[in-house]
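Here the structure is laid out as structure tokens; the discussion comes afterwards.
Here the complex is missing a single protein chain, while all its other protein chains stay put.
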């Protein structure tokens, strides 16, 4: 197959490019630019660490649909919805890593992203691609957000089971700096965030409505979740620590059983109750490791869900969706082991 | 005054020594060893970074009480309660940085510390030295734990005010590695914890009963708190993120007012609602910075309380207690500014 | 092929295991223990990050030679030379990651390693496996040291060309903590090395005689090199900064030409004169990136040579040697791209 990739300059785009380079079903990857400076002339991109010198071609839908078999967008929110329209209209396969097609409600998108939303008809067509739960029902995949992936995988079994108070869910997430993007800002300056922790976008993170929308599929009575996130001085990795009050007495074994049942045939999900997972178990892989515990003193379930934000939280899950869409084995080209230390 | 210091080899002991060196009321600091290898012979301690070559003398209560005016114990839990008995019996001033005299209930101590407790009579005599709330009622100060300091300062105003559901308090704490002690272990190995996060002692941390005991002074109906802590790859600093459900509608302004009223004349406490404090605001100081917020969508109060675990969480608060005990201005020899970056 | 691997618990052993798991020519990997606690009973090893539960079997040469086709030793210096004797005697293929068979002179080994040397006859048989320069002349490969790999690859073209003063070579190397081993020590404690730099083993590092011995193959007049190394607060990566005085006027272009000629058909070596390589270009790969420069003001050639100490500096080069020994393409199972950032 031939791949079109738009947005290779960001972290997710580079991770995606690297994964696809090693995919046995991929015969070629064509890079397309979406900025005006790209369309004016062909450019040579030197992806230094890949030791690859390749060209970015001006973005042109007709050319792409003629030459390639699928298009990945690793573009910022607000950009994809402008670029993807002709592909959706033509039912050409699209996998979008941005947030532009995740929320079904355009008003909610505008509220949380502070940008114009995609047309409601296009939103309705997209499959929300949390690959453990959804099979593509269209050629159009909205790849989930990084926090949303860690949080939904860590919370869904509790919701389905009905063992927790729906108003009690609190998610204290932590993320490495690659999650905040490649742009140099005061808050991504090494001297600011090294040896530091910084809570940000408290109650305003755009993954909150995405998480609620998707968790409602498991229990439609869910109204809201308390979600906070803190930047930590590491390159990669998300830890979502999830708290919920039990509605009746539970045991850690019972909680573990819920999760193991849910994820028994999912190759990337590992459940443990004996020790809580750390980031290094998953960074460099497409895995989501989940630790579960119940505290009878406070009637609280504590879940720790960890992923690599660039792989399972972005490019890895995009390839997982690609595999499902085109009938490759789900784990093709996706790392599942790491040194871990 | 002449100071006796036992346990200078640990992080807290070194921080204490450095602070006391710069205290205008301190005429001399005598270092005493408590291990058998110290008592067999005098030793020369080379505190490299202090460029100071000094001697550790064998621990002998009679000598100390003759020569010094106060004794600080920066010894591990289980050690102080063995060494402090003659000082308590003689009503000689003691400031203890270990957990040995914090819990009033010996059975609770034994349950959480897995060691024999100090005599109940000695426990009864000690003042729990959270310096913003307690004035010394005896010559014996139990200096608070680091997590307990950040958590109690961050939670007490909510409990006094009666605006939250007492069963809903969740503390997600994060701590740098100096909080885990100087001993080389697999979990303190650089390659293990660098670029990583590691939750530990889930529901088993020995500061949990200390926090509950002290918070009950603000509201005796409190039964338990959900407390978790995660090691983060930084040297110093604790962030306690505190969540609690409101019993009625609140605003961030109302929450802020509660905290500002509580701490208006406390020189080390700074309250903010406009941005959440980061670790670098406080590392290197004796401050506790507190950020407050209310989320109407989930009826949840979110509090972020940050301290330097070695200063306000240990040696700094010990000097603050020393200042109060001996009528020095509370801020004497305690840093309140930092570069912060 | 079936692989025997001794010493999977260290960083190099784990990296080797992970690489071999993905090697298309490897049908199975048998893990063998060399410590007494391993030989007393079979053990189950939980390689957490690999999500693999596997057994370590007691080390028995006869069993191994019957069952497996090659043995890798990822054991400490001083251990391999005890264990490898029967394999060498039987001309069974061995790839050794320790330093036990690198130095041809037993007296030199004893001087630098402070341990008894392997028999001189065994030393004579081993091929020093710097894969860019050596083809296996025996079934016995002494895999090079990490500092030696970075330094020799960065220096050899200068020696062959005769353009530098042989007495002037100075190597200022820097290494991440995984190079110092998995054992928890005061110097590997996070709080010691984080935010720090620490020069160690000045003029006493055991890779010095290895480097000199191998560089003498390029110019037999070389007598010594000045080599220092400094631990840096990163997990992985070595940077060797190499200085040498030119014997006649040079240009950066001339130096670059020397290196490009030397390495033109070497898939893992990349030479650049426009910018000096950083660690992130190579960590996670088997590459060695080399930057070259000439300073006419001081008549000094400056070379920067970077590798991943666990891959090109250990496990990766071992697999490269395995590929050469058994006629697989040299790059089989060896990563050459990384995100880099």
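Structure notes:
As written, the chain order gives the labels A, B and C, with residue 1 at the start of each chain.
Just so it is clear, contacts are C-beta pairs under 8 Å (C-beta built on N, C-alpha and C of every residue); 3 or more make two chains touch, one makes a residue touch a chain.
All values derive from a computational prediction rather than experimental measurement.
Note that of C:131, C:279, C:307 or C:334, the residue touching the chain absent from this view is C:279. Note on the undisplayed chain: of the listed residues A:85, A:115 or A:182, the one touching it is A:182.
Of the candidate positions C:225, C:315 or C:334, contact with the hidden chain is made by C:225. Of the listed residues C:141, C:158, C:191 or C:215, the one in contact with the hidden chain in the full complex is C:191.
As for the chain not pictured, it touches subunit C at residues 167-168, 170, 172, 174, 191-192, 195-200, 202-203, 224-226, 228, 230, 232-237, 239, 241, 243, 245, 276, 278-280, 283, 291, 293, 295, 297-298, 300, 302, 304, 306, 341.
Residues 11, 177-178, 182, 184-186, 188-191, 193-195, 233-235 are the ones on subunit A that touch the missing chain. One chain is missing from the display, and on subunit B it is touched by residues 11, 14-15, 18, 21, 47-52, 178, 195, 235, 270, 280-281, 284, 287, 310, 336-341.
What we mean here is this: only the chains that are shown with their structure count from here on.
Here the chain at the heart of the shown protein, by mean C-alpha position, is A. Averaging C-alpha coordinates per chain places the centre of subunit A 39 Å away from that of subunit B.
The distance from the centre of subunit B to the centre of subunit C, each centre being the mean of the chain's C-alpha atoms, comes to 46 Å. Contacts with at least two other chains are made by residues 11, 178, 195, 235 of subunit C.
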